[in-house]
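Provided herewith is a single structure, encoded as structure tokens, for subsequent inquiry.
Omission of a single protein chain aside, the complex is shown with its protein chains in their original locations.
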Amino acid sequence: MRLRHLIALLPLIAAGGAAAESDNYVDIARGKALVTAGDCVACHTAPGGTPFAGGLPLQTPFGVIMTPNITPDNATGIGNWSANDLARAMHEGRRPGGTYLYPAFPYPYYTKVSRADVEAIYAYLRSLPAVSNSVNRNTLPFPFNIRLSMSGWNALFFTPGTFAADPKRSDEFNRGAYLAEGLGHCGACHTPFNAFGASKASQYLRGNQIDNWTAPNITNDMHAGLGKWSVDDIVQYLKTGQTRFSLASGPMKDVIENSTSKMPAADLKAIAVYLRERGAAGSPAPVPLASSDPRMQAGEAIFTDTCSACHMRSGAGVEHMFPKLAGNVVATQDDPASLIRIVVAGGRAAATDERPTSPAMPSLGYRLDDDEVAAVVTYVRNSWGNAASPVSADTVRALRSKVTRVGE
Amino acid sequence: MARRLPRKDVVIVGLGWTGSILAYELARTGLEVVAIERGPWRDTAADFNIGTTPDELRYAVRHDMFLRPKQETLTMRNNPSQTALPIRKWGSFLPGNGVGGAGLHWNGQTWRFLPDDFRIRSHMIERYGESILPEGNHIQDWPVSYDELEPYYDKFEYVAGISGKAGNIKGDIQPGGNPFEGVRERDYPTPPMTQGFAQGLFTKAATGLGLHPFPRPSANISIAYTNPYGCSMAPCTYCGFCERFGCANYSKASPQTCVLPALVREPSFEARTECEVTKVNLSVDGKTATGVTYVDASGEEWEQPGDIVLVCAYSLFNVRLLLLSGIGKPYDQASDEGVVGRNYAYQTGSGSTAFFEDAKFNPFAAAGSLGVALDDYNSDNFDHGPHGFVGGASITSAHTNGRPIQYHPTPKGAPTWGSAWKKAVHETYQRVTNVGAQGSVMSYRNNYLDLDPTYKDPLGRPLLRMTFDYQDNERKMANWMADRCDEIAKAMGAKTTQINRLVGPWSVVPYQTTHNTGGAIMGSDPKTSVLNRYLQSWDVSNVFVMGASAFPQNAGYNPTGTVGALTYWALDAIFNYLKSSGPLVQP
Partner (left out) sequence: MVDPDGRLPRRREDAAVAAKLKHSGVTRRNLLASAALLITTSGASARVITKALPWRPNEADPVTPVVPGGYLFFTAGEAAVVDAIVDRLIPTDELGSGAKDAGVTTFIDRQLTGPYGGHDWLYMQGPFSSNPLPSQGLQSPLTPRQQYRQGLAALESYCKANFAGRSFIQLNADEQDKLLAGIEKGEVKFENFNSRMLFGAIYANTMEGYFADPIYGGNRDMAGWKLVGFPGTRYDYRDVMEKPNQAYALPPVGLGGRPAWGGH
């Protein structure tokens, strides 16, 4: 009696498609938590569309891929898939019948997910309402539309296999590793790609530019990575999008809102322990640009006049509102893309129930020309103890054209 | 023909301070709430962008953020024997428009009225006899006391994050605070602002004269603050672009910073912008509101049914909506009967400009509520006996801005143009400050609101007509206050002072204040009030009307603090109404 009452609270509107097969509330709830950790909804939902019904155009280096409908609709979704089929997709990147999936679906990471967890995910996906949404799955241009070529790619760049715990590490570390390396697929954004769009294993988590944003180095590197962050800082960041240093914006803000802010604190702590303990890797700190450099002089004038009201002359920021720029890891990444685009296009912090304000960085692209953006960004990267490469007006110009496209 | 929409539990007209607060508090309990706002959505980073907001010409002079008179204005005249003409361009007051309303372009001066203010009629009669009350007055006691409102003042102050120093906590007078204020449970949520040079001189001079200066309570927040709704604010930067402007760095309390981020997340809340409510619809017997009719931006008409209607459209427009909807009997000045439009009041302003030999006041480093005030001459804190007027004023040393188009002072008698003018402007800008008195305005038979017989809005509906002038009582009081200001200005060390008196009829031309009060007042008697003590309409019990339109007369302070308190006070009553329907007060 009670179980059925509880199930009634879940979205179980069985309109067409398979009825909820499993009466197993525990599995479905566990699957829901895993799907949250994997942030499936972020890719498998079209803008303004029904969650999990697919249709989001994913920009890849090889063209646009439309994400599939993973609701249990028989005709347009995965209603006909078995648990084995799902496991094969996640572990091997293959569909029922053997065709290859593109690694835009991060199966090189999901391969680590245990079979038991895959089955829980399966139970949850089956419990969703079936939505009829036919997605065109063949949008890549020639020759990338030849899926068979993925077999070669897989041979070179993909090693299947579920996660194996490291007996030398703590349980907590291994839990964090399992989450981050598997469902979390952090490396899919935070690791540089090679020319074939595969993550460069040797540079794992050392930072990447993706979709004109900088996904920073999240190794434990003192200069370039999370070395100055405590475990608690990382947990806070994943939970709320805010720490004493920083406010998340851009794609990570979406990850926080859709995924990590809804994960249990113990899991977030495990991920934080994993990131802190697996080691540091980053390039050595450059020497900061001298304040007498003309770019720094111009940058200081601009910063004083248009940035300091929020970020303070000292770069200290305001807690919960304006990121601290002094010692800010995103600001000093080798790749300045996020910094530039935030100045030009603006940005908005994560909004959660606890902290709904989501303060927004105003767009200043209309006010500052390319030289001025380059100067102020260079200034931020080299003041208050920060040290990073200066930024040229050409870099700004190139990025500006990408982030100010109409409809962006 | 208006198309009917699905019914909502709560329909709110206007999404400013009162609308936002009520919307949030009601929606968070699961009620279906829709707020209909005739202006646009406004957002800090887009609309108050740090690179666009500090633009005096655009916002202070051309009035970009305000209601456009073309969309709606009022007609005005000073007394009933004249013909009212349209206020074609705002001057004396500046009504807001858009989400946030006046709450985003206000200065942020946030006061509690004094206990005596709530029963000013009885009190003045008790102390001085009825003959002290001015001729033709309509002064009425409020149907609610300071003590009843205290917890609600507190609530609003904590949501807004007000920066100040309490003067009377649980009966203990606090040094450095206002000794005249009503008893309060606890201090303000954030400490007072950093004051300027002029305020330091004022504090010293006033204290030397035996007066009691204290930091003015401010909605320009002094430190980073998160309010009980989870909304966060940053500290004020004293930028000098406060009134008439949106704040770029989340440091002015407004619906944007204090309520909307939490409100919008409520799943049962919806805001519809650029939709103008034209009427509150009533049942056939006129006793129940069935919802509202509104026109969207494309001109299409819609009917939004609702169980209760909360009128939160700003004092003046509340009154107009009631008149156009037939809620309550319109006030007729000739017969002195009726209630809607009765007891319109305003605010007096007078003071002394102080010119110094040598000073650097840096007037551009300023904030809307930066200032030090004293209440020694407010309410009935002094003996009115010898003076023959009622009412009082808060006296303040403040700089809200140094924006040069509208602020380039010169001494009296200086030329108005040419090289000599240039020299005077150059020498005076840093060397002048002022002591100002913001005073009460009583209510009178001759000061009222009704519908204009001639002029119409673009939808063809009559404009609101304002009949108002300062009466002898207010002039006397304001000019007496000007002398008090002058005493203090001289004691501050001014080389010369220039007294600014309240002279001539009230004019729409120079800016004075946007403190329009009355017209839909709360009271104990339906013959002389529109609303009962819970801001519920006597005539239509599922209509509540917020805002300063509820004030029976105005006290010597800005109204917003009291407007906020009354909103929370009414909220409790609205919940009671939802439980058991019907009038909450039997007359």
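Labels for the chains are A and B, by order of writing; each one numbers its residues from 1.
Throughout what follows, contacts are C-beta pairs under 8 Å (C-beta built on N, C-alpha and C of every residue); 3 or more make two chains touch, one makes a residue touch a chain.
Here the structure is a predicted model, which means the values were calculated and not measured.
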Of B:12, B:211, B:271 or B:485, the residue in touch with the unshown chain: B:271
Option from B:2, B:46, B:183 or B:414 whose C-beta touches the chain left out: B:46
Sites on chain A contacted by the missing partner chain, in the whole complex: 9-11, 13, 50, 129, 294, 297-298, 301-302, 304-306, 308-309, 313, 344-348, 351, 358, 360, 362-369, 371-372, 375, 403-404, 408
Those residues of chain B which, in the complete complex, touch the missing chain: 3, 5-6, 9, 28-31, 40-43, 45-47, 49-52, 54-58, 61-63, 68-70, 73, 76-78, 82-83, 85-89, 91, 194-197, 200, 235, 237-241, 248-249, 260-261, 264-265, 267-275, 296-298, 300, 307, 359-362, 364-366, 402-405, 408, 416-419, 421-423, 425-426, 429-430, 454-456, 504-509, 578-581
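Here is the rule we use: only the chains that are shown with their structure count from here on.
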Inter-centroid spacing, chain B versus chain A (mean Cα positions, whole Å): 47
Touching residues on chain A, where the partner in the complex is chain B: 306, 309-310, 318-322, 346, 348, 351, 353-364, 366-367
Touch list for chain B against partner chain A, complex: 43-46, 49-51, 224, 226, 229-235, 237, 239, 248-250, 257, 261-262, 264-265
